[in-house]
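Missing here is one protein chain; the remaining ones are kept as they sit in the complex.
Order of writing sets the chain letters: A, B and C. Residues in each chain are counted from 1.
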Amino acid sequence: MMKNDMTFVLGGEAGQGVESTGAGFALALARAGLRVFAVPDYRSRIRGGHNFFQIRAGDYEFFSHNEQVHLAMALTREAVDSHVRQLVPGGAIVYDTSLKVDKSAWPDGVQDFAMPIADLVQGAGGSKLMMNTAMVGIAAGLTGLDLRFVEGVIEDNFGRKRGDSMAEANLKVAHAARDYARAHFAERFPFKLEAVDAPKRLLIGGNPAMSLGALAGGIQFMAGYPMTPGSPILEMITAKSAEFGVVTKHAEDEIAAICMAIGAGRAGARAATATSGGGFSLMVEALGLAGMTEVPVVVFEVQRPGPSTGLPTRTEQSDLMFVLHASQGEFPRIVLAPGTIEEAFRDGWRAFNLAEKYQCPVIVLSDHFLATSLQTVPPEALDFGGVVIDRGAMLTPEQLDALEGEYKRFAFTDSGISPWAPPGHPKGVYRSASDEHDEYGSIEEDATNRRLMMEKRMRKLETSRADILPPKLYGPERAAITFVSWGSGYYPVREAMRILAQQGVSSNFLHITDVWPFPAQAVAEALRGAKRIMSVESNYTGQMAGLIRRETGIHIEEQILRYDGRPISPEYILRGLEGV
Amino acid sequence: MMKNDMTFVLGGEAGQGVESTGAGFALALARAGLRVFAVPDYRSRIRGGHNFFQIRAGDYEFFSHNEQVHLAMALTREAVDSHVRQLVPGGAIVYDTSLKVDKSAWPDGVQDFAMPIADLVQGAGGSKLMMNTAMVGIAAGLTGLDLRFVEGVIEDNFGRKRGDSMAEANLKVAHAARDYARAHFAERFPFKLEAVDAPKRLLIGGNPAMSLGALAGGIQFMAGYPMTPGSPILEMITAKSAEFGVVTKHAEDEIAAICMAIGAGRAGARAATATSGGGFSLMVEALGLAGMTEVPVVVFEVQRPGPSTGLPTRTEQSDLMFVLHASQGEFPRIVLAPGTIEEAFRDGWRAFNLAEKYQCPVIVLSDHFLATSLQTVPPEALDFGGVVIDRGAMLTPEQLDALEGEYKRFAFTDSGISPWAPPGHPKGVYRSASDEHDEYGSIEEDATNRRLMMEKRMRKLETSRADILPPKLYGPERAAITFVSWGSGYYPVREAMRILAQQGVSSNFLHITDVWPFPAQAVAEALRGAKRIMSVESNYTGQMAGLIRRETGIHIEEQILRYDGRPISPEYILRGLEGV
Amino acid sequence: MVTVKDYQSPVTPTWCPGCGNFGIHQAVKTALAELGLAPHQVMLVSGIGQSSKLPDYTHANGYMTLHGRAIPCATGVKLVRPDLKVIVHSGDGDGYAEGMGHMVHAARRNIGIVHIAHNNQIYGLTKGQYSPTSAQGTRSSTSPEGSIDRPVNPLLIALAAGATFVARAFSKNSRELADIIKAAVQHRGYALIDVLQPCVTFNRVNTYEWYSERVYPVSQEPGYDPSDLNWALRAAQIWGDRIPVGIFYQTEDVPAYEEQVPALKAGPVGLRPIRPLPPEKAQALKAAYM
Partner (left out) sequence: MVTVKDYQSPVTPTWCPGCGNFGIHQAVKTALAELGLAPHQVMLVSGIGQSSKLPDYTHANGYMTLHGRAIPCATGVKLVRPDLKVIVHSGDGDGYAEGMGHMVHAARRNIGIVHIAHNNQIYGLTKGQYSPTSAQGTRSSTSPEGSIDRPVNPLLIALAAGATFVARAFSKNSRELADIIKAAVQHRGYALIDVLQPCVTFNRVNTYEWYSERVYPVSQEPGYDPSDLNWALRAAQIWGDRIPVGIFYQTEDVPAYEEQVPALKAGPVGLRPIRPLPPEKAQALKAAYM
């Protein structure tokens, strides 16, 4: 028997509630004091096809999902076929007895837990849609998890939303299913769960963490256009719009969305947009507008696999070089690539400070994996108390009152930062142009002015280095293997390190989060003397490795890359270590 | 006295015909057998301001404009002030006696050739608009150039276009002005021109050369949206539209323009669009569409200084990294950066072959300097005879007839190239999607298919290396200084080398034209063992140097960069050599 | 003889059971078959959305492009291959939000493409945000307190932009829709067909029942005269308890864009063989620079 260390997968068609049920079960596990890492996997369709939700739960510290499944719950024949292969010996597959299943290719040691689930549901007075609730009840029954955690989630979800009768029916179904599974199969199932006494944890993903960060940072305006997986940020902030005084706008397209945000920024508001790579492609021209006119704007870019429409509901980290160089000409921008929930929250608010301090666009580069995976974190991970509001060189009404002569919006300064006035003060009136301009903001073609303006703007990038966080080194100072990764690469790399350590292999890990201006010196120092460097990225061309070489000269030849749209798992890294 | 080696500048307001007159004079000089390099300099306004046109002429081989002016012809007070400073000792400034000129800051040795030009024009029965014709007459008078070359151009320009009376009047003005200048000032002017017996040369710029290349390559469709300095390509091809069977479309915006071109490409036509960086920014999303759906399309991107609207009528090479990484995700693209007229013509047609052979977008990256400078080249520079048409794996009707089973548009192949069928054949019917797709073109999310499709597409990039031209090394194998530049950097670098050679300093020059896939091996080999490498680029961040470091590991620390919107001159390079 | 079966693709639609897109799909195949057009003579161009998956489910030349960009892509096809029948499939987000500008310009050009807008008054593929045609007050994830934007009237816009064929249909009435599609494919120039298409998953307001109760033939409107722009401008404003469907406006008096392109006088440029230029032509081009 193994306790508090297992992975569930719930699989079925789109429309069967796989994701919502999975998320509910994950929350139940979290409330039982377990650590959780859950990954949804779904297709770009609304009904049918095959979706699944995978939940790893345990009572010890681990960092990511993994590939070994202990309990698979299949709502469809296709789900049976695809998940039975992932099961560890002793693992079990649960499905309705009515499904015609071909067991010829099943791996050895897999347990067949076919049950009359539909009947159980019917018997408990439930509707067909409650098959997934039954699955959760079964999971509790098999693992021994106290059903009250599941009940709590059901009550929270249905009790509030759809009236008590729905909650009641679901509770009945869960009970019946739990009882049945406990009675008939629990004994044979070797993987058990037990509530542990642990400090309360949040169960949250990158998108919500980032959205909360933005709210914490005082966001005043967000415009966007729906695009998976970026739009949930717009939707979450819209849900809080009235309460937090944030105007949000579902715009007619992404060009309008970023232009609205830039307009709001020009008007002195903390403004942002959220999108994915395809939408970002349409924002490229306006990014340069913000750069040239020194308007603070934050772009949350949640990556998905390209090129073009690509795989809308899957993951990749292939927009790095794109966001670094998007738009014609050269201007300062700041690019943050948070890798953890803590960092997603932090960059959610920090981005606004940086945008205003350096009066330039800030891109927060996330990805589907970080955005949608749910994990338990301590409440302090969303460190509201640590939030600082810094509006940079924004002039106060008093400072504006005291201003003499015509206001120079784009005054040449050593830092490159010119004090800026929000509109509305008689002395802070100025014009600004996307053309090259003089210190007042008027269009100016003179060569010397141009040179000085370019230098002024680009100086801000150097100045901003003061606020750039160096990459973090995890693990021992010296190690046999040094991993380098960025953004959401964090999770599987940390988990691979943990496994390697168990195998007696020492490794450490340089995790790059602030990507631009590139912390070249810190990266070079950290990698100097590394024995074997191995980069890990979710893309085809090894973009971060290329950037490191360009900026530091360090050539990372061993690269573990994944570009099939699926998140990198610790096992993938371990296989890669052998493979390369 | 110095013969056949001098630079003119004609300066005045927008609307005074500075550019057209200058171009006409340059053509006259070319017809006199001289070599010419002429650079227009104008503002983003239609009337007023200060524009000028600079013409270098000589009877020996030189490569670019330079900064020393021998004869300045000023139509306005502002023109006098700004050009008198450029004059070499003995050089002269010509202007109308009515202009109130402050000579206090004039450099020593400059000759004041104020003349009653307006009176001369009036006396010859000309209109106020013919001041510039008078200037050309004066230039002939002062330098001794046979007026018949000027007459020929006047007849070509006016005789055809506006009826004989205009030609007649201009001819009279030119004569009167020539006679006056010859009589009163010629003796004092030490710089002379004399027609030489030389093979006929073309006087042409990069934009027309590229347009002719596209016509030679059989272009069938071009859509665009006006944007300086890219739109002249659309305009030139439009002018030939009916004669050459090219449909051209001034679209509603750049997104529509590239989408139309991609639609045309999907329909089996040779299609292109032309723009500058700002327009390219809007094309970014569709670039990925072409990449994903493997549709050949050519984008002529003529750079100007950014960011954003920047300096619309000036030059820069700051879109290199942008075009290399534009659009979400990863897909093969080919980027060509011609540096000379020959190369502009060649890449004008070659781009279509490459786009069709590798079924991917091809970007031809030019810039304002290359596009608009006029220079003399031998007629063979537009090597129509060398044009090859290669449509790659396009299936013929016969091949399609013979096809068995359903057509696999995106068949996995070793080269990555799948045979493609233009629409219209019953057996070549297929669908294609910007989503990830299977070999037939249907949307497919499977992980293995995704991996194979990514690899198939990216393989094309490797396959295409066979067609990538390595950089050219000019000058001796070994030299004290090795310049590295790309695109239009060619001209000033070659000219700087010539001057250095005269000073006894040996230099050579690695000129990179095919930029992507990057010819890393050839560049590394060429630079191996270089004593002192010096990169020359028209941008702030040294983009090519960065790319070289990323792709070869070679770190070029000495960089001569210019980012004030003005073309790099040989003198700028020589000063840079001392400066760095 | 061409039959509906010729348009059968091996791919099974991923639309939700009951989705209004099925009716549109059936109508398109029926119309094309009845017109005797073979799959290789047709190009279906779509954007991105549920509606835009239609070409995947149809055996014909098909191009699923970008959200909002089907019209310019289709325009490029038509301009080099005017011999092909080009049909655009877009959604209401796709065609009327992201793609609105292109529609207006296609209409004023009168480019010969049929534009079938699958108007489900919602964003289907991205899970139910309100769309440009959603009624004011629609609650959705991007308008939790009800949308403020007044809905766009695509027929009115198309008419104002100069469209020469403007129709509305209901996806359930597949036969009527097929007839309208046939008329549109035979029409000279740009044709908009706005199709009321129930989204059974995300739009719980504009259901089959909702539409069924309301639609009636526009020809029943007093003074029905689809050749009269002013009549059509008025009829297009009717929306509410009663929703007219059918052809609102049609004129064959305006030549299609592609009929007027000088370079197309000699036939589709996309079929012109590509060869190096003859030396005389090359010489003539050079001469202008000497």
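The criterion applied here is as follows: a contact is a pair of C-beta atoms (placed from the backbone, for glycine too) under 8 Å apart; a residue touches a chain by one contact, two chains touch by 3 or more.
All values reported here derive from a predicted model rather than from experimental measurement.
Trainee: As a test of the contact rule: which chains in view would the missing one touch?
Mentor: The chain that is not shown touches these displayed chains: A, B, C.
Trainee: Consider the whole complex, including the chain that is not shown, and state which of A:Val101, A:Leu129, A:Ala186 or A:Ala267 touches that chain.
Mentor: A:Ala267
Trainee: For the chain that's not shown, point to the residue among B:Ser44, B:Thr513 or B:Thr541 touching it.
Mentor: Selected residue, touching the omitted chain: B:Ser44.
Trainee: Of A:Gln111, A:Gln220, A:Gln359 or A:Gln559, which residue touches the hidden chain?
Mentor: Candidates A:Gln111, A:Gln220, A:Gln359 or A:Gln559; residue touching the omitted chain: A:Gln220.
Trainee: Pick out which of C:His105, C:Lys172 or C:Arg272 touches the chain that's been left out of the picture.
Mentor: Of these options, the touching residue for the absent chain is C:His105.
Trainee: May I ask you to list the residues on chain B that touch the chain which is not drawn?
Mentor: Contact residues on chain B toward the absent chain are 15, 43-49, 224-228, 231, 234-235, 238-239, 241-242, 248, 250, 252-253, 278, 308-309, 312.
Trainee: Could I get the residues of chain C that touch the absent chain, sorted low to high?
Mentor: Here the touching residues of chain C are 97-102, 104-105, 108-110, 132, 145, 148-153, 156-157, 159-162, 229-230, 233-234, 237, 254, 257, 260-262.
Trainee: Could you please point out the chain A residues that touch the chain left off the display?
Mentor: Per the touch rule, chain A residues meeting the hidden chain are 30-31, 200-204, 208, 212, 215-216, 218, 220-221, 223, 241-242, 244-249, 251-253, 255-257, 259-271, 285-286, 289, 293, 379, 382, 384-385, 387-389, 391, 406, 422-426, 428-435, 440-443.
What we mean here is this: only the chains that are shown with their structure count from here on.
Trainee: Whole-Å distance, chain A centre to chain C centre, using C-alpha means?
Mentor: Going by mean C-alpha positions, chain A sits 37 Å from chain C.
Trainee: Which integer distance in Å separates the CA centroid of chain A from that of chain B?
Mentor: Here chain A and chain B have centroids separated by 44 Å.
Trainee: List the centre-to-centre spacing of chain B and chain C in whole Å, with centres computed as mean CA coordinates.
Mentor: Going by mean C-alpha positions, chain B sits 41 Å from chain C.
Trainee: Which residues belonging to chain C are in contact with no fewer than two other chains?
Mentor: In chain C, residues 48, 64, 66 touch at least two other chains, as defined above.
Trainee: By residue number and range, which residues of chain B touch two or more other chains?
Mentor: Where chain B meets two or more other chains at a single residue, that happens at 285, 289, 293, 433-435, 443.
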